[in-house]
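In this view, the complex is presented without one of its protein chains, the others remaining in place.
In order of appearance the chains are A and B, and numbering begins at 1 in each one.
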Amino acid sequence: MRRKLGPLAVHLVLGAYTLLAIFPILLVLYNSFKSRKAIFGSPLALPGPESFSLIGYQKVFADSAVPLYYFNSISVTVTTIFITLLIGAMAAWALTEYRFRWNTLLGIYLAIGIMVPIRLGSVSILRLVADMNLVNTRTALILVYTAQSLPLAIFILSEFIAQIPKDLREAARCDGVSEYTIFFRIILPLIRPAMATVAVFTMIPIWNDLWFPLLLSPGGGKQTITLGIQQFIGQYVTDWNAVLAALSVAIIPVLILYALFSRQLIRGLTSGAVK
Amino acid sequence: MAEVKIDNLNKSFGSVEVLRDIDLTIADGSFVVLVGPSGCGKSTLLRTIAGLETVSGGEIRIGDKKVNDLAPAAREIAMVFQSYALYPHMDVYGNMAFGLKFAGTPKAEIDRRVGEAARILKLEALMKRRPRELSGGQRQRVAIGRAIVREPKVFLFDEPLSNLDAALRVNTRIEIAKLHKMLKATIVYVTHDQVEAMTLADKIVVMNKGRIEQAGKPLDLYYKPANMFVAGFIGSPAMNFIEGEIGEVTEKGYSVRLADATSVNFTGNGVRQGHKVTLGVRPEHLAVGGTGDLKLEGRIDIVERLGETGYAHVSTGSGKPIIAEVRGGETGEPGQAVTLTATLGHTHLFDEAGQRIG
Partner (left out) sequence: MAEGTAARGSDVIGTSRASHALMLLFFLGPAVAIYTLFSIYPLIATIVLSTFDEGQGGVRSFVGLDNFRTLLFDPLWSKPFWNALLNNCLFFLIHMLVQNPIGIALAALLSLPRLPFRTGYRTLIFMPTMLSVVIIGFIWQLILSPLWGISKGFLNFFGLGSLFAPWLGQEESALVTLSLISVWQFVGMPMILIYTALLAIPDDLTDAATVDGLNQIRTFFYVKLPLILPTIGLVSILTFVGNFNAFDLIYAVKGALAGPNFASDIMGTLFYRTFFGYQLQVGDPAMGSAVATLMFIIILIGVMIYLFVIQRRIQRYSF
């Protein structure tokens, strides 16, 4: 009696859109395993025994340093997350816990970065990086991404730390424990859930970013996977096997990660936006 | 207004049965209260009457119409929710007029009905306010107003007083009772508070675990509870229960031997020697000292004084402390030895299954 929209209609619409959402990705994935003839001849068909071919992948792995790019992406992302979480938590702790003259002002100062895109300062960033002799290094990327991720990380961690009962810290102080110990031994373990969330929504934009690798480390073997794939495809634009394989190489790890952690990933990304 | 008739209603959520074999008639214009502990199914029953839940079996009739497959609005019911469920983005007038607008009621008629409800509920000064600018009691009146303007056949109330503070609850209870008389409305009212049930209802329906334990007039349930559950649920503080056993059985009657070895003699039959029974007696029917068919010896543990009335917790030989009502002037000190007495008419006897005997 409540059902004005029949359940069938609802599933039809949702199902149709879901298909629209995943079909292009699937198409690329399974065509990457087909021979060139099969790709053009029967694009919608799944790879069969005659059409199966790894030629695209062979080219990708031969002509481009995919493992290297992966390594770069991973090291940049992981290092950035680590540093961001550490110094972000430290800053969030100081802002929340200690009363000092410019506390509020500092908070607002750091919050500006949430809304203002860091890319706009790229001209100066590039110059800065060049002056510091850090062009084509992963370090440059790490520093820039850290700066980019800090505002939101600090904001979220601050809210979380504020919820930790005061009694815990007061008791520790009564025991004569130093502030540093309180932070590293008590607070840090307690904010692990928030750190996980921050890690997630920091990770995805960094991994997928094209702009800063393009600007700061376009060569010298320090490309990230996103940039590497873009360069590779730019080079092999007419070689469909190679292109499809390259795309799949970039997609598959993310999909695996997504399959394992989808709930946390979605929650992390959107909680970042809401804050 | 209309009569509501429920026949053999069953409801399950998946494999979980939440309502079992419900047979209930709610007379036209009567105030029926569904009462029971959390999870007993009273809210679910209300919602099935409303049409917010489907039924798995059985029939619901409102007036003479079978309404099983009708949407709530088509059943001509109105509901007042526990949380009031006022639309936050509309003012009081908007909240009350909302449903009518969508039903295509002409504006003049809407104005009339809303104005009338506002007058009855004393909401005239608040018409332009938003829900967040109202107190709890005011919001509740708006929720009632929204129900009144629908001019329904049946009013459904889902624990409307739970969110109010104690003093407001008493006042609002009286307002609702007055409203009932004024509108001559058929009301089905859900609460977990047996005081509300006793004071408001023409008929109380006590529910437990999806079944109706007993339905009847409040005082009937008070003086003649059909089983131990109802006996213990109605009345506050709860009835005292004492374990016992049937002793001698004669043609005229039988004796019940209580755990502390005292004996009480009953008339009647249908029992056998050795049967386990439970004797029930309400705190307000126990006197300290005096004479009576039931005599319990014991020692006072503690007396809770509420002013003129107090409750003495007395340890007897029969297990849990017995609670007896004591009036102001009477003494009652911890450690004091007392004899609690009650007349036979004020005792209740329940068999092993908890059902009333006699």
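Basically, a residue touches a chain if its C-beta (ideal position, glycine included) is under 8 Å from a C-beta of that chain, and two chains touch if they have at least 3 such contacts.
What you see is a predicted model, and the numbers here were worked out from it, not measured in a lab.
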{"item": "Touch criterion as defined above, residue of B:6, B:78 or B:190 at the omitted chain", "value": "B:78"}
{"item": "Interface with the undisplayed chain - residues on chain B", "value": "50-52, 71-73, 77-79, 81-83, 85-89, 98-99, 102-103, 132, 146, 150"}
{"item": "Residues of chain A in contact with the chain not shown", "value": "2-5, 10-11, 13-15, 17-18, 20-22, 24-25, 27-28, 39-40, 43-44, 87-88, 90-100, 103-104, 106-107, 109-113, 115-125, 127-128, 143-144, 146-148, 150-151, 154-155, 158-159, 161-162, 166, 169, 173, 179-180, 183, 204, 207-211, 214-215, 226, 229-230, 233, 240, 243-244, 247, 250-251, 254-255, 258, 262-263, 265-266, 269-270, 273-274"}
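Just so it is clear, only the chains that are shown with their structure count from here on.
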{"item": "Distance between chain centroids, defined by C-alpha means - chain A, chain B (Å)", "value": "58"}
